[in-house]
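Please read through the structure below; I'll follow up with questions.
One chain of protein is taken out of this complex; the other chains stay put.
Letters are used for the chains, namely A and B, taken in the order the chains are written, and counting of residues starts over at 1 for each.
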Amino acid sequence: MARIVVMGAGIGGISQVYELRKQLRKSHEVVLVGDSERFEFTPSNPWVAVGWRKPSQMTVDLRKLMQKHGIEFHSQGVRRLHPAGNSMELNDGSSVSYDFLVIATGPKLAFDEVTGLGPDTGYTQSVCKTGHAQTAFADFEKLVSNPGPVVIGAAASASCFGPAYEYAFILDTELRKRKIRDKVPMHFVTPEPYIGHLGLDGVGDTKSLMESEFRDRHIRWTCNAKITSVTDGQIRFTEMDEDGKERKQHELPFRHSMILPAFKGVDAVFGIDGLTNPRGFILIDEFQRNPRFPNIYAVGVCVAIPPVGPTPVPTGAPKTGYMIESMVTATTHNICRAIDGKEPDTRATWNAVCLADFGDSGVAFVALPQIPPRNTNWAARGKWVHLAKVAYEKYFLHKVRAAKTEPYYEKTVLKMLGARRLKDAKQ
Amino acid sequence: MARIVVMGAGIGGISQVYELRKQLRKSHEVVLVGDSERFEFTPSNPWVAVGWRKPSQMTVDLRKLMQKHGIEFHSQGVRRLHPAGNSMELNDGSSVSYDFLVIATGPKLAFDEVTGLGPDTGYTQSVCKTGHAQTAFADFEKLVSNPGPVVIGAAASASCFGPAYEYAFILDTELRKRKIRDKVPMHFVTPEPYIGHLGLDGVGDTKSLMESEFRDRHIRWTCNAKITSVTDGQIRFTEMDEDGKERKQHELPFRHSMILPAFKGVDAVFGIDGLTNPRGFILIDEFQRNPRFPNIYAVGVCVAIPPVGPTPVPTGAPKTGYMIESMVTATTHNICRAIDGKEPDTRATWNAVCLADFGDSGVAFVALPQIPPRNTNWAARGKWVHLAKVAYEKYFLHKVRAAKTEPYYEKTVLKMLGARRLKDAKQ
Partner (left out) sequence: MARIVVMGAGIGGISQVYELRKQLRKSHEVVLVGDSERFEFTPSNPWVAVGWRKPSQMTVDLRKLMQKHGIEFHSQGVRRLHPAGNSMELNDGSSVSYDFLVIATGPKLAFDEVTGLGPDTGYTQSVCKTGHAQTAFADFEKLVSNPGPVVIGAAASASCFGPAYEYAFILDTELRKRKIRDKVPMHFVTPEPYIGHLGLDGVGDTKSLMESEFRDRHIRWTCNAKITSVTDGQIRFTEMDEDGKERKQHELPFRHSMILPAFKGVDAVFGIDGLTNPRGFILIDEFQRNPRFPNIYAVGVCVAIPPVGPTPVPTGAPKTGYMIESMVTATTHNICRAIDGKEPDTRATWNAVCLADFGDSGVAFVALPQIPPRNTNWAARGKWVHLAKVAYEKYFLHKVRAAKTEPYYEKTVLKMLGARRLKDAKQ
């Protein structure tokens, strides 16, 4: 009889406990350790920030659900992991032990790397957490009653640029609907070397596609930008040239701003020798397993992956929905084998499939593998992407409520994209 | 009983007298003061310049028409307006008095701001007046019999770039038809900071769209250009950099050239304190009414509007067909109310809707509002734009002949664009 603990109750963690519960005999214990009573569907946060969703529409109470499905549930959050002792200390001082551990915490949001950044300062907003998005919505409503300039973007070393683009497009769409877009100059500030880089050195010709979309929506931009500090209504950043030398200092006023932070590993694991890299991300082998502590696995944003290539301002590579799904499935297989005393044999697909919502339209990216050059590489634009993203939300929330384990990207998105691609190719 | 005089018999003025005549009781006098016996449909001038129209096809005799519709008509042109005396002196020394005045003169063409510019010098052509376009056609026929380089563009401080683009594309189309395009290198010289700026900082992604169209037609270009002088067959201009510093001096030979001038206010009003801005454009409030002389209104190209934003070489913002139409309607309403002793309450829509003809195709722009960022912002290319422009000409000439007052853009173009946009969005 084994006890498997999953640390983190987000998209990765929740999928992980359901899959493990389904695959393992009843005699094995599956434990979920989150830091809240509720599951948040993170991809919907930008919609919360402009009022298209209420938090109640995209969060799910976990307590009863876990009880119903025979999963032990803790919601106090982890203070510190003790891998040598196969246990973790929770924030209330209690302790949880495990035979196998899956780390699925997501990132720590490193707002502190830029003075004045983040929702705690009240200067810039975030869509990384549903709570942040709620705060952002309050700030957005102030913008609506008193329109003025908006700055959206990402800090240096950020690795997940999609939500910044999404928020820019969604905000633009909502402001147009309210017929006040004309009173809101928008500027996009990013460490990416070009618009559409996405931490992936582009996918298909996302450079042309996104630049054109920005021009079309009159969103100005600065690339190779390192944000240095934020004060109330002012953002300062340095623009670098191609060789990484300082090109220009900028200062922009704003009445509303959403800046994505860089990601780090969470405090509970940060600095554990052999478990994490210097930024606190979990080191894993090709089977999602930590080399030093082979009973520890990791899935999702908390795993360590190398950047795509050097950029004048540091950027990281994102972990997208399909990759996370695939990591969860591989981890389930490999833990089942480990319980049976076998070696792990399943690898995740390191492919990026991503739906970026524009509010009224969207862009779908397929990058196989994630890092270029690629065997498959595709980007397409259309209203169908927006609809697909809504469908993904509905599906996933249903999955959480009904304890389903089908992978969405694998079953639905890839097929949809395949059909779409075929249609485009016929032209 | 009130006497309302409309000064100017172009697209704005002719629509204005018809609308006023229709809305006002017979006892009120409606007076039209033009500077010619004929109405010219200005947008067709580029077609005259390449022989696609004869002047007789796009001009209308006004004398009998005005008589038929009970509108007093003067064709001598105004020497000087005397707003303090509610009267104007005509070029023949006679005088016309008014209770209400609508200024709809269009611009003065400031050819004199560049040495050697304009049809009077015989060096460069113009499509601003039908007479100019006739002269341009004679020059075009010389080009056809002796092909050589062509330079098309606009002078610094120009505000209406559409006809320059149209003329470039139409000329290209006609030269291809005649199979001599291969003997005519073409160069476009403009103060705009980029191709497709249009004095509007672009509409949708007109930058990509127009640059691609220019490359496709092998029209070379220089932006940020300030034309300094023209001599017979030689044009000199300075190219500025982004910061407005001189980048390069250019000199280009040409065998045919069409350069749009900057616009100013007409002499009859220039320098009247409180009525005009320093360039002679009529100052108006949101109700088309001059603040100093509240019985004076203005519509069309002669009104003062701010530029979209600073550019390295000065540029202005254009007044497009839909704006003019909307100004006329608002003015009619407000004058009717003023006659009844009420305050004006109707505002024009400051939106740009524009059809730019390419001869074989065209681009339609929708910019609401005119100045970015915008609530609606759209550009599309297709043969249908050329056909829509021809339809607009036919409709407007019919309107003038039959004294119709329906607004064309409001009723037809916006619907057509809406349908087209829907079609594109479905893709």
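Note that a contact is a pair of C-beta atoms (placed from the backbone, for glycine too) under 8 Å apart; a residue touches a chain by one contact, two chains touch by 3 or more.
Owing to the predicted nature of the structure, the values given are computational and were not obtained by experimental measurement.
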Revision key, fill the gap. Touch assignment to the omitted chain, from B:His82, B:Lys342, B:Lys383 or B:Lys415, lands on B:Lys383
Review point. Which of these touches the unseen chain: A:Ser75, A:Thr173, A:Thr349 or A:Asn377?
Key: A:Asn377
Point to revise | Omitted-chain contact residue, chosen from B:Arg3, B:Arg217, B:Arg279 or B:Arg292 | key: B:Arg217
Study note, to complete from the structure: Out of A:Gly202, A:Gly280, A:Gly382 or A:Pro407, the sole contact with the unshown chain comes from A:Gly202
Exercise for review: Would you write out the residues of chain A that touch the absent chain, in ascending order?
Suggested key: 201-202, 204-205, 207-208, 369, 371-377, 425-427
**Study point:** Residues from chain B at the interface with the omitted partner, ascending
**Key:** 175-176, 179-182, 184-186, 208, 212-213, 215-218, 382-383
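Simple rule for what comes next: only the chains that are shown with their structure count from here on.
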Study note, to complete from the structure: Here the gap between chain A and chain B, centre to centre from mean Cα coordinates and rounded to Å, is 51
